[in-house]
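Here the complex is missing one protein chain, while the rest keep their positions.
By letter and in written order, the chains are A and B; residue numbering begins at 1 in each of them.
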Amino acid sequence: MAYDKLIFERSSEGRVGYSLPESPVADYDIDASLTREADPELPEVSEFDVIRHYTNLSFKNHGIETGFYPLGSCTMKYNPKINQELSSNEAFTAVHPLQPAESVQGLLKIYYETQRMLSEVSGMDTYSLNPYAGAHGELVGLLIIKAYHESKGDHKRTKIIVPDSAHGTNPASAKVAGFDVVEVASNCEGDTCDGTVNIESLKDVLDDEVAGIMLTNPNTLGMFEKDILKVAELVHEAGGLLYYDGANLNPIMGVARPGDMGFDITHINLHKTFSTPHGGGGPGSGPVGVTKELKPFLPAPIVRKAGDFYLVDEASELSIGRISQFFGNMNVVVKAYAYMLSTGRDYLPEIAKLSTLNANYVRESLKDTYELPVDEICKHEFVFDGLKNPPEGVRAIDVAKRLLDFGMHPPTVYFPLLYKESMMVEPVENESKQTLDEFIKTMRTIAKEAEEDSDTLKNAPYTTPVRRLDEAQAARKPRVKFKDLL
Amino acid sequence: MHKYLPHTEADIKAMLDAIGVERIEDLFAEIPDSLKDFEMDLPKAHSEMELRKHFRELAKMNQPLIPFAGAGAYDHYTPSIIPYLIERQEFLTAYTPYQPEVSQGTLQYVFEYQTMITELTGMDVSNASMYDGATATAEAMFLAQATRKKNRVLVSATLNPYVRDVIDTYAHAKGIEVVTLPEVDGASDFSALEGSLDDDTAALIVQSPNVYGVIEELEGVKETLKQKKALLVVNQDPSTLAYLKPPADHGADIVVGDAQPLGIPLYFGGPYIGYMAATKKLMRKMPGRICGATEDTDGRRAFVLTLQAREQHIRRDKATSNICSNQSLMALFVTIYLSLMGVKGLKDVQKTSYNHAHYLYENLKGLKQFEAPFERPFFKEFTLRTTLDAEKMNQALKEKGYLGPFAHGTYDASKADLVTFAVTEKRTKEEMDELIRILGAL
Partner (left out) sequence: MKVPKNLYYTDTHEWVKVDGDKALIGITDFAQNELGEIVFVELPEESDPVEKGEEFSAVESTKAASEIMSPVSGVIVEVNNELEEAPELLNEDPYKYWIVKIELEDESELETLKDADAYQKLIEE
């Protein structure tokens, strides 16, 4: 039976897990009226207890180094160890964010050079690295759109156009930024839609109330927006701006650039495209890039270079303001910078090409077994709509859960919302042909199992630390802390 | 080929054959040629040896100073096993625990983290983390707006100016009116509270200890807010809660802040971790992820992301927040820190910080260059009025290897003579004595 204790359940009164030097400074009194009556209940454990506990917890996780992790839209690529090592140097970690610029030239150089390299890769004028994650970058980008229109005295632009295939964060960010969301339909053949923007539908929704459009290119189905230049032209003609959600930048790096496509604002997920660890859901980093015209709207603080000196500047009058306490997730940026140097101009295009090759290889190899709504060359990812011939009651989730028994992380399931049984597969460039062949073989095995005895799938997984969970129970009677369990 | 890329010529050939195209370039045929024609001015690929050398040079360009400043980032000690444990690939490289069967490691530490945050704050429920203390405070404003359905918030003048700036940015997005509750002698002027409230006020946001380091007197504040059905939002450094009265005792509805002081290195500003805790009543409107306990089909205890209908991936444009990725790994950081320290250790750290701050305060106050601008209780940060030019003072300290106090003149010229020192358990008596000597000689 797998280890199943909470740290609180290992606690023994009087045990300690720390050591501190004695201070020669005398005690100063603290007014009793300010202090708490009862102590908070924290565990009392030894250092070794803590090591063993969290090591055992780690065994219950599937990480990138554990096995294949083709989670669509998340770009689960290898997180190089050298980046971890370099970023752990005290010269980068033991530095207070309020240190004067002359004492942090190394860090400011990394910030500045990363801005510059991201600009080269994406065709933008410059970047702010302050946003903490993709969704945070979206919010920042949308606030820039808002500030831009306001600066021109144009207050009626209240609408943001979002395709129906967009990430959930897009409409949510637009709403948080104070916009109304207008959906635009995608191109369809019969009942099958490929998620790319339908030009006629776009024309229908464009008017002088549109502030901008948010696009992922390639989109969540892995399809490149063939008409992107036309889309840009139409949106710009209508007075709107184009926002690029960089979640899917990986397959076009060094091949094509959002800036050249006509995008005015971009965000890039360093934890996807530039290999920084996902950390179980963060910290990420979501730098926002802009054209020269929009540069004054970037959030504070700004890092600039004057001669050979790197400096921290307040933002311009037009800036959207501050969006983070300091410089964002700077230690994450250090890792992404190291990654960009190790790949350099030579290998960034290779990454794009090989991630695209991998996706197309898997897509082509499995389309006889799994339903492929859009049978076209894709970029780094593609979407199956469940099994081609699903036995009664067998759903995408059952295939996903069965994959766990084979030591593989499933694709993203039930997203995008365009299909009922979406399975979004993203086999990144680090994955070898052998790994992909094993995945293909496993997916076929599972399809066969479904035909022979569908219960094998419906009851899966069998070999994981826990089996399928009762999610309804968790949500109906939420137990969200240790005391709720007692 | 590059060491991160496994494809051999033979692999590529076989894969292209399977796809039915001749060259990799054919996979990009639909991209207009005009878009493919550009140059990237990027460095060449660096080998590992070159990379190490380059980073050694960059490291030399940084000079970590011994900080006597805080203002939202505090230099507490990081026990050695934390970096060791959080760098285990199972924690470090996984993503959001969407497949709970193979994510129990992440889910369980999030559950432990939530428990610890509720213990410290005294609140009913904590989410799984926010980006930083500033954005967590701004999200608390959104939560208050959404639940009270009101469009105005009161913000105390003693809030950290960076947090205030972020609140202003977020408020502008949603058209929320932000009104400042004035300060008096280094603390919020709660005598002005009743007059500042109106029927459209969703919440009061107050920080304690505040930007001057002063512990705010929150007694009775909630009663006044209740008259107008406004919520009490408290921003608090959670490390102080080993000693100080938890915000729940003051009737707080939402408690937020940055948990960086729980052992997270300074990292030049990030990654830190915003936390948010609230009353049960607000649970189903809280932003961010929440982990809950349940059972698997064999009846074993297990953990899962729950109440997901609140979140952007389901609610889309009806979600109260757009947050998706959070600072999960930093939640693990904090959880391990609090496990190691326990209440006793956290109290030790905080009491030492408290003693050190008071020692430095008493000694600096005795110098002719400094005086106390107000007599208020403080914790590990305190404010003095100085006759020195703050910029020159900090320049002189820098030359001796110290980061001087936070200068309030950097955001408000009328406060140019106020400086706030932060002192933690890591500052030795020798360092403090040297600081006193240097400043006394200016």
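Convention: a contact is a pair of C-beta atoms (placed from the backbone, for glycine too) under 8 Å apart; a residue touches a chain by one contact, two chains touch by 3 or more.
Please read all numbers here as calculations on a predicted model, not as lab measurements.
Any idea which of B:Gln63, B:Gln308, B:Thr410 or B:Thr428 touches the chain not displayed?
B:Gln308
In the complete assembly, which of A:Tyr3, A:Tyr28 or A:Tyr414 touches the absent chain?
A:Tyr414
Tell me where the left-out chain touches chain A, residue by residue.
Listed in rising order, the touching residues are 414, 471-472, 475-476.
Touching residues of chain B against the unshown chain: what are they?
Spelled out for chain B, the touching residues are 284, 307-309, 314-315, 318.
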